[in-house]
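Only a single protein chain was left out; the remaining protein chains are all shown in position.
The block that comes next holds subunit A.
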């Protein structure tokens, strides 16, 4: 019935990597120095140096000309991407300070070799948006001696001293393809001399004359084209530096870098699992081997209770179990291990300790939201034979199959349903990139409760009480909250566009308790490969209603297809249980594809909350340990003028498993989305626990990524 799955194993990077580079053996002394734009470079100019794959760095540089805060990431070995928030005084005619977001990419065309060949990279700086730093370059870098690195290249735009004049009344945010590599071209060059292992001295020649910045009469123009600087590295993590632009303007910078592939405790600090208990010889336990025990009605309850208790010591819940003389299926909910494969490996070993010898087939089914998402089928003799060998051996013997939604003889563990859980914890929320203030925050106390009525039927809610913060209530545009409320409409009178996110700050700054969400969700699995979700209630801070979703995702498939439809109404700004007038039906068709090598994408096509129609494209780089950095963009039929600043919705998301940082096992993650200003075009409902990410953790691709921890 179930086809045994093999092909993916052969392409899974996690199981076939034959390299010891991650063991921290011998790394070059000269790392990449980040420039004032937070990209590989000297001071203002770039170098053709690619940071290690998985490197995420944050850089702040400050000079009289600007404060630049940059996050850069290396999703694949040759590509560097960056997202920047800059504050430039006196440039924006509408405000005192221009707050500018910019995006950079750099691609390594050639890698340096032992002989004459330098590394060569091509890059686009500030290629979207208002483009105040807009410039393109081709750069080559050569390590002349282990301590001396020289770079030279050709620059366009700012790098050639040609500022592409910004139109501040334009919405910006689009690709400025027509400008790329246009206008004058000028050379640039830089030298980095490593004075000691941690200190380097930098010199560069740059044509950037800071034309836009010196529009402000209080700013000095650089005295020359030579810039000098020093950079001091503290380990692989920190860099601090000081520099001068043209000899008369001074700046400082600092950066911190994390690498997805470097963890404080790679193998984790969790206690060792209970070892396999080999079965006694048949003549030592003839009843156990004969299977006669299975006729005893008290056998399964006793075994199920004991196994359930042992699993709960491992942070897992034995939801149900089907037991016969030679086969046992256990359905587990993993609450502890960030890698599902580790939870399965530990469950398999506990089963060898709890089950009579005649049980040869172990089926370990992963449960999410009361729904079975995948089954791993193992032979007990393989577990006994392969315990603590290379994890690829047991991977070859394990079958990963679609979990059967209706298994005969499944007995629920007593006391699992209904289940009530709650927690009380502090919360903090951050609002970034407000044009008037770079960040705002709010902190307070949050109580959450979940009542699982029966498998898949979950009532959950959250109440928040703000304690303090700078995140206050604000109307859209220049309106005060009272003025906006007095308008009595959710439609922007100028454009006729419904306000679905542009007034999101009307929901903040509430000093009385708020209810961010209160929902009843029903998850089900009608067939082996389809999953459904219906969520009703207060779905998110701004909308309430009903959301229904269906997902087709065979366990071994790279492709998944989904559909979602929502009927929602806008919530009141203050009162938790009342609504405003705006009501809409939105919905999407989605396709998800796992390209392999840790890259997966998603396309959603449909109708968004403001009634606009269009598509969202998202690409994620996900490392085997669960580190994920993604980017998305949404384009709808809403015109750039109606959308406003930024032209269309786009952003970056980061999600880091906490286990990676602290070593102790937990499924918790930290991260968030960095997006452009909240606008009304291309907005999706923020309903929680959509199906794809709920089921994929225990599907073949992710299981294999984490399979190295099967015996951990």
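Simple rule for what comes next: a contact is a pair of C-beta atoms (placed from the backbone, for glycine too) under 8 Å apart; a residue touches a chain by one contact, two chains touch by 3 or more; residues count from 1.
We take it that contacts and distances are computed from a predicted model.
**Student:** The chain dropped from view, which UniProt name applies: "Microcin ABC transporter ATP-binding protein", "PDR/VanB family oxidoreductase", "Putative spermidine/putrescine transport system permease protein" or "YjbF family lipoprotein"?
**Tutor:** The missing chain's protein name, per its UniProt entry, is "YjbF family lipoprotein".
**Student:** Using the definition of touch stated at the top, determine which of A:303, A:400, A:521 or A:560 touches the missing chain.
**Tutor:** From the options A:303, A:400, A:521 or A:560, the contact with the absent chain belongs to A:303.
**Student:** Just to verify: which one of A:126, A:368 or A:705 makes contact with the chain not shown?
**Tutor:** Reading the full complex, the residue touching the unseen chain is A:705.
**Student:** Looking at the full complex, which residue from A:354, A:500 or A:568 touches the chain that isn't shown here?
**Tutor:** A:354
**Student:** For the full complex, which residue in A:87, A:142, A:221 or A:262 touches the chain that was left out?
**Tutor:** Reading the full complex, the residue touching the unseen chain is A:262.
**Student:** Just one of A:242, A:534, A:576 or A:658 touches the chain that is missing; which is it?
**Tutor:** The missing chain is touched by A:658.
**Student:** Residues on subunit A that touch the omitted chain in the whole complex?
**Tutor:** 13-14, 17-20, 22-26, 54, 259-278, 285, 287-288, 292-293, 295-296, 298-299, 302-303, 305-307, 309-315, 335-336, 339, 350, 353-356, 384, 387-392, 421, 423, 425-426, 623-627, 658, 660, 662-664, 666-668, 670, 705-709, 711-712
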